[in-house]
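With one protein chain withheld, the remaining protein chains of the complex are depicted in position.
A and B are the chain letters, set down in written order, and residue numbers restart from 1 in every chain.
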Amino acid sequence: MLHILPLLFFQYFTTNPELILVLKVVLSIVAVISLVAVLGLFLIYMERKVAAAMQLRLGPNRVGYIGTLQTMADTLKLLTKEGFTPGESDKFMFFLAPVIVITSAVLAFAPIPFAKGYQFWNLEIGVFYVPAVASISVIGVLMGGWASNNKYSLIGAMRSGAQIVSYELSVGLSLVSIVVLTGSMNFTTIIMSQENGWWIFKGHIPVVISFVIFLIASTAEINRTPFDLSEAESELTAGFHTEYSGIQLAMFLLAEYVNMFVISAVAATLYFGGWMPLHIGHWEAFNHIMNFIPGVIWFVGKTLFVIFIIMWFRWTFPRLRIDQLLNLEWKYLMPISLVNLLLVTIITLMGWHF
Amino acid sequence: MQPTVEVLNERDYILNVGPQHPSTHGVLHLRIKIEGETILDVEPVLGYIHRSIEKMSEALTYRQFIQMTSRMDYLSAHMNNLACALAIENALQVEVPDKVKYIRTILCELTRLASHQLWWAANGLDLGAVTPFFLAFRDREAITDIFEEVCGSRLTMNYIVPGGLMEDVPEGFADKIKTYLDTFERTLSEYDQLLTGNEIFRGRNIGVGVLTKEEALAYGCTGPVARASGLSCDVRKWFPYEMYDKLSFEEIILTEGDSYARYKVRIAEMYQSIKILRQLLDGIPEGDFQAKVKKIIKLPAGEFYQRVETARGEFGVYIVSDGKSSSPYRIKFRSPGLSNLAALPFMTKGAKIGDLIAVMASLDLVIPDIDR
Partner (left out) sequence: MGYFKDIYVAVSSMLEGMKLTGRNFLHFRKYLTQEYPENRDSLVLSPRFKGELILKHTLENEHRCTGCSACELACPNGTIRIISKREETADGKSKKRLDAFVWQHAMCTFCALCVDACPTDALKMDQAFEFAVTDRAMLMKKLNKEGSNLVEELK
């Protein structure tokens, strides 16, 4: 009798719908957290290698084979460091800020499809959900900057507030142009609509413009050079996270890279078809060959391509000034994306896209 | 021009930039009064790296104190040494051989190139672009290698001594510089590609930190800072020393007076330095590397002043000798950085915090030079 007990347990677990849901949730959480950790380690390593190559350096090369374990060692160092809280600071808010930032970054993973059927939550309003959740991080940044009781942190946080609130608009408007083309906010539906070609090829010039605007505005959203005013190293030492150290600093840094991944994943999904292989119209043979490459490779490849472009920006351009930053948004990106949205709407209504 | 406004007011928002700050290039301390992002007032606070070089020099002999000057403006070490050597030679009325003059001028122009390269590197870094830093250091590294072969040091040389040079230049000195200049002329165009034309860089610099000619004159600004404001002040032209009166080169003068003009002056000066070097390298005469100067130098009683053009502007050495001892009675250095920094509050009033950094980068400050 005893030897079938495990089987019984297994049967009980697999048949009870509530328990299955709990199991699913637990598994998802574990999966997301490990994904985030691995992504952080990998992206920081990639950033350092890309930067090194662009500056004709070697980059990390001491820990592990060609420095692959360098970020692991750095993280270990950060984790063992003392979490320092400045005197006079608002202790509770100071503690809460990195948690909010990292939470918002992780939440944005929910609706992103990694491969066919591999999605944490097939949300009907996925395109709306990602920027909505991602922009919660500005609250964390503002809290951290305010609670630090440091003038540099405060200026950095205020800059970040102005910046993210403005650039949210352009990000949203350029996302809307794809929503207009597909008529859906569901990521999976959007991907399926690109079965006969990605939107960047199908949607004529307006989609290319909207992709460029999305790239620029989202670079600003995730606080990266040339828009890294909130942590401008040469101006504000480290901006809003000047006073953070140890694991709390690690959370801020991790959130930056996770956000970068999410933004790139969204761009890859909307403009490059996510896990959809490269299909060209009715070339059946070509499409069939492309189908042999698994979807997850397509997805990761496209995402890394977008990440590489964002890194390319960072290691080429100087930083903007705060008034130029707002000028760029309100005088250039915003009007252009509005006109562009109009063009996309016309294209959709007339059915001019492929 | 009103004097600097009282900065400490109870209700003002004061931000201390420095003495430990990534873009003050050392230990400069600026107390800035801000309202939001706008700067209302700037007050430079000095004294964090004061080593009393002037006072220390009074206890050292004329040969000994020269090595201290390498540690003031360490990016113009050769020029500083040259100024001291020239002052002593003029006092002693020693005529150095032609070869020495040639080599001294070559070394000075190489130093100017190296200094401007480092300024370009730091300028990019201050504005948030990291890649220029490495590209400029690539070029600067080759110059420091040449210095290492010639002088044995890479930064704080003590090669130009009263009466000539420490030792003769090594074999193949001119050829090595010639090959270097050929490669550098090619890479110099990358500088324009990466920063000069870049729209963000132009936006950050054009019209920022404007210094008028009158202000430049009133504050004793020299070097590229003054020349960008339309003030002709090149010591190499006005008070030629060594080979400069026999060379053909232009004094770069622009009239805009903003950060971008200062940037362009320095870039153009690099081309001029290359031109000067090319003229000199072919005709280095044979000869001795030292004139006859006594081991223990004693200057005649009197006051001696010698100015040279360093990468930052006019550097002057003022020596008072009592005629009896073998060390100076009083020594005073006129450093270009101090005067250029003095104009900073006028250039940044009403600007943004980011502009302050851009303007400081365009001033090319070396703090140990300001605070001797």
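As a convention for this text, a residue touches a chain if its C-beta (ideal position, glycine included) is under 8 Å from a C-beta of that chain, and two chains touch if they have at least 3 such contacts.
Quick caveat: nothing in here was measured; it's all calculated off a predicted structure.
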| item | value |
| --- | --- |
| Left-out chain, listing which of the shown chains it touches | A, B |
| Touching the absent chain when the full complex is considered, from B:Ile49, B:Met166 or B:Ile284 | B:Met166 |
| Residue touching the undisplayed chain, where the options are B:Ile34, B:Ala85 or B:Ile200 | B:Ile200 |
| Absent-chain contact - pick from A:Leu58, A:Ile293 or A:Leu342 | A:Leu58 |
| Touch residues of subunit B, complete complex, unshown partner | 60, 63-65, 67-68, 71, 131, 134, 137-138, 141, 145, 148-153, 156, 158, 161, 166-167, 170, 190, 193-195, 197-200, 202, 295 |
| Touching residues (missing chain, whole complex) on subunit A | 50, 52-58, 61, 312-313, 315-317, 332 |
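In the analysis below, only the chains that are shown with their structure count from here on.
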| item | value |
| --- | --- |
| Contact set on subunit A toward subunit B in their complex | 51, 54-57, 151-152, 155, 158-159, 225-226, 228-229, 232-237, 315-324 |
| Partner subunit A, residues of subunit B touching it in the complex | 13, 15, 21-23, 36-37, 124-131, 133-135, 138, 194-195, 198, 200-201, 203-204, 352-355, 357 |
